[in-house]
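Not every chain of the complex is shown here; the ones you see sit where they belong.
Chain naming follows the written order as A and B, and within any one chain the residues start at number 1.
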Amino acid sequence: MGTDLPFLLAAVSLLSALHMGYLARRVGWSRMAHKVLPPAVTGPPEFERTFRAHQNCVEFYPLFLVIMWTCGLFFSEVTAAAGGLVYMIARQMFVNGYVKATKKRLPGFYLTLAVMFTLSLLGLIGILRGILQKYFHIYL
Amino acid sequence: MGTDLPFLLAAVSLLSALHMGYLARRVGWSRMAHKVLPPAVTGPPEFERTFRAHQNCVEFYPLFLVIMWTCGLFFSEVTAAAGGLVYMIARQMFVNGYVKATKKRLPGFYLTLAVMFTLSLLGLIGILRGILQKYFHIYL
């Protein structure tokens, strides 16, 4: 196996996938606690908040992967992997807060957006620099 | 940084992730306009159409990424990246139409399917050619 593979990005991706699995599991636990049998997705407010919190994570997850890998391959692997860990913390804060009260989802949500915008910007810089080099032979 | 990296696929992927973020934001705007507070996902018909339009994009997005990258790495990067841009336009048409009326989602939906089937077919050709070369030493 080559030692030039992006091990850190892969490690954070795998951790984030397991984290997503854990967040899905929490919906299952909430179903049991509130006796909401599948396929129902409505029930007591706490269950509905838990369900929506997870759905929001589902909506964001592919975007996160694209953004982290773009930043990691085209800007800096260590920065992207560190950002990925912060993203996981942000999502955990978001879900923990949302389960308690709808308004308490916001700090984790804003941290999520901050990480995603930062990594997107860095990735964009890296890609533009690469395109200038490859297609226009301009080296910045 | 190597100049042989798939910059175009990465650029379109990053753009498409930001586009998905924008489509998610539109659901938030629709929540405000129609006073539908989270975690509720039901409300006036226009809100429900906006919500479903975004959910449909969420369902398609990982499939799109797999198909575009497969086509880009195994058939042609430029074709796949161009297809990715058409996909983004198709999804924008789909959401804009769906928000107005359920039937108006169809042109954008059919364009989405057309792009995905085209890129899938090209990617499949590229992969089969690669498998024939690598495992059967047959060069077409």
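In this text, a contact is a pair of C-beta atoms (placed from the backbone, for glycine too) under 8 Å apart; a residue touches a chain by one contact, two chains touch by 3 or more.
Computed from a prediction, not measured in an experiment: that's the story for all the values here.
Visitor: Quick one: how many copies does the complete complex have, if 2 are shown in place?
Guide: Here the complete homo-oligomer in the file comprises 3 chains.
Following the convention adopted for this analysis, only the chains that are shown with their structure count from here on.
Visitor: Centroid of chain A to centroid of chain B, CA atoms only: how many Å?
Guide: Chain centres of chain A and chain B, defined by C-alpha means, are spaced 19 Å apart.
Visitor: In their complex, what parts of chain B are in touch with chain A?
Guide: Per the touch definition, chain B meets chain A at residues 1, 3, 5, 7-8, 10-11, 13-14, 16-18, 20-21, 24, 37-41, 54, 58, 61-62, 65.
Visitor: Okay, in this complex, where on chain A does chain B touch?
Guide: 45, 48-49, 51-53, 58-60, 62-63, 66-67, 70, 73-74, 98, 102, 105, 116, 120, 123-124, 126-127, 129-131, 133-135
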